[in-house]
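One protein chain omitted, others in place.
Right after this comes subunit A.
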């Protein structure tokens, strides 16, 4: 049962388009339509013009039946396209949810009467498990629900959730104790205490989120909807009052020239004008943009627990980043050897390598490699040497090797000092000076001693991940402040912060210090984002505006956060911010585009609508549209088709670059504002030419 989550689906995946078309038709349900005020106006207009068509067909109406049929037909298509956009966005989530749902099949669980593995066992369905129950999961079995490991260590395959096929270790205690329902134990066994009732599990919430089943409008979406509704009301008034204006104008014209053929504007033309003017482009794509934003999070393997969190991510102005794993590689590495006075550097390198041969920690490996690379001290095989290895213990806090009568040790400075004292020797002052220099520069010094002689110091350093400095620079240009959180002392922290290029740091961080730092920023009006995985991170995660918990973290951390990173990669917080910004930008860009479109539509429809009253208004027909009918139909067709053309943009989001606000505004305004002015002139003209060419008008 190894189904990994498909990532990077192509935009118009056949598996999504088919069901989306079906869903688009089902969305004609008036109860769904009424939830979107802009599109509901189109809905009513479509019904109305359909009625006018039937009336024209049966009893003869104000326009030819063909004209009202064309308008009615294209209004229905406008709605269908908007429905389709939403269904497409939802469809991508649904496909994801179906995959997830397969891992939720009802499994049997071995329920224990108490926390002991040996206690009484009963077999129950997973759906019967409640919070606080204990279960035993053995190798090959699927874990029946979310919970914490109480006893045991096991390799767990979490690919169903994370898409990552390498198994992870889960064990009781510490920050690796959380297990997720639907994942599979590969080896050994676990006693798990269930932490969520059926229907409330992580998997359930994830399915609900990706499906958009519980989707609520986000605050900014609500505000934008208000603006769009207000515009719709204005245009409704502008078009509704046009009928009395037109009747008055006709009587005024006829008073002057009784032979005039003037007729008032037709209701069909009014409905067409209304639908063209109201912001249908953004109105039709708004919910698709929101769903697609969530979807992009899922593509990035981040599950946001609410749309609100995605939106807040765009607003974040402070990022709290854990040093280890986010800014630096998880482990320190040896970067330099500093010999004591009178000691050859090769001797130090040689001794350091010997002392580290049996040291399998990444630090130890890096010492061996450094000696090899820089001083060509060939890597010796520990097994082939006639030597006794001294392992690191918490008591001695040294490791080393006894070889050919030499006793080589490496360790922290205080440990080696104690060792030298036992040998009736002391640490030379120049070595001590080197130790201090290294510590001040943010490194970790290890001293190497050979018997009574202190040979020198190995400099271990935190290695800042590649590209981070540039990344932080980008964030700074976007107005986002980065703060490094570390348990190191302020001196070390300052050095690493400077090297990584973060704006600030919190040294000797405790969970309390983290929490108060977040509160401090928030009191200053800033929005704070952070990542965390441990139980002690939970209060800070709950306080932060955007809190990304690691999937490997504890259930407490996942509960407290408002998003979970399935890859457990803290660096992804930056990506999350970008997705949030892109979501907001897409909304703004399409709103601007939609409103800018109206100018051209006026030039198409106004001369056409009053052609019989004031033929002179044809001077405003700057596009040279063939006839009043073709002008109105072309505008309506353009209005419908533009929704389809913009679906990819709505789903993918507008192009995002890390630039300052002023620059982002300028380029987006140029593309979507100016583009929105010009594109409809061209589009409407082309459609008009096509209609004429096909002999349809």
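Simple rule for what comes next: contacts are C-beta pairs under 8 Å (C-beta built on N, C-alpha and C of every residue); 3 or more make two chains touch, one makes a residue touch a chain; residues count from 1.
Everything below uses one rule, namely that contacts and distances are computed from a predicted model.
Trainee: For the chain omitted from this view, which of "UTP--glucose-1-phosphate uridylyltransferase", "TRAP transporter large permease protein", "Potassium-transporting ATPase potassium-binding subunit" or "Acyl carrier protein" is its UniProt protein name?
Mentor: "Potassium-transporting ATPase potassium-binding subunit"
Trainee: Please identify which residue in A:154, A:207, A:277 or A:367 touches the non-displayed chain.
Mentor: A:277
Trainee: Touch as defined at the start, partner being the missing chain; which of A:45, A:339, A:532 or A:588 qualifies?
Mentor: The one listed residue touching the chain not shown is A:588.
Trainee: Would you mind spotting which of A:58, A:166, A:341 or A:662 touches the chain that isn't drawn?
Mentor: Missing-chain contact among the listed residues: A:662.
Trainee: Among the options A:34, A:238, A:391 or A:686, which residue touches the chain absent from this view?
Mentor: From the options A:34, A:238, A:391 or A:686, the contact with the absent chain belongs to A:238.
Trainee: What subunit A residues would touch the chain not displayed?
Mentor: So the residues of subunit A touching the missing chain come out as 219-220, 222-224, 226-227, 229-230, 233-235, 237-242, 244-249, 252-253, 255-256, 273, 277, 311, 314-315, 317, 476-481, 523-526, 580-582, 584-585, 587-589, 591-592, 595-596, 598-599, 602, 606, 609-610, 613-614, 616-617, 619-620, 656, 660-662, 664-666, 668-669, 672-673.
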